[in-house]
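With one protein chain held back, the other chains of the complex are shown just where they sit.
Moving on to chain A:
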Amino acid sequence: MGREVAESCVDGVIMEMVSAYCNRFYSSKPELAARRIEAIGFQVGHQLSERYTMERPRFSDHLEAIKFICKDFWSELFKKQIDNLKTNHRGTFVLQDNQFRWLTHISIDASPDNVEASQQDSSSPTSNNAAQFTSMHLYFPCGIIRGALTNLGIPCAVSADISNLPACSFVVRIKA
């Protein structure tokens, strides 16, 4: 294992970056904020996958590359592997992490108060805000995965599904 820093450093800069883009720079244009956050993730994923594959032979097919993301790449980032991988064999892969670390950390901050508030107030704008805040956070890991795969020669689109919190599924659609 090389150099390490406290996990709270990474959590802190990601949380601040998301909040700066959503609340300060593009507060009235969430889709622009999302694109910037995704771009930052893309850059990180691209560079990390370059570093982690330096001494490897090229992957023979898409599945091999996706498996690398699920195992080695995910372990470097989160000290665990992706828990479940599914594919329709037509270029769509679903990578599920049953306890996605970045979500369990931020949801502590973002949701509990807001969920309660929404029960009292049926119009629930706060709960929408919490959901939006969570989804804004997901653009970063989606960008990381897209950047990593793009670096491996696989152009794709990546989205996230959090209908089963704290599990998080990343849906990778490879572009033909």
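The rule is simple: a residue touches a chain if its C-beta (ideal position, glycine included) is under 8 Å from a C-beta of that chain, and two chains touch if they have at least 3 such contacts; residues count from 1.
Here is the rule we go by: contacts and distances are computed from a predicted model.
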| item | value |
| --- | --- |
| Chain left out of the displayed complex - its UniProt protein name, from "MMS19 nucleotide excision repair protein", "NAD(P)H-quinone oxidoreductase subunit 5, chloroplastic", "Trafficking protein particle complex subunit" or "Vacuolar protein sorting-associated protein 33A" | "Trafficking protein particle complex subunit" |
| Contact with the hidden chain (one of A:A39, A:L85 or A:I162) | A:A39 |
| Residues from chain A at the interface with the omitted partner, ascending | 1-10, 12-17, 19-20, 24-25, 36, 39-41, 43-44, 47-48, 51, 76-77, 79 |
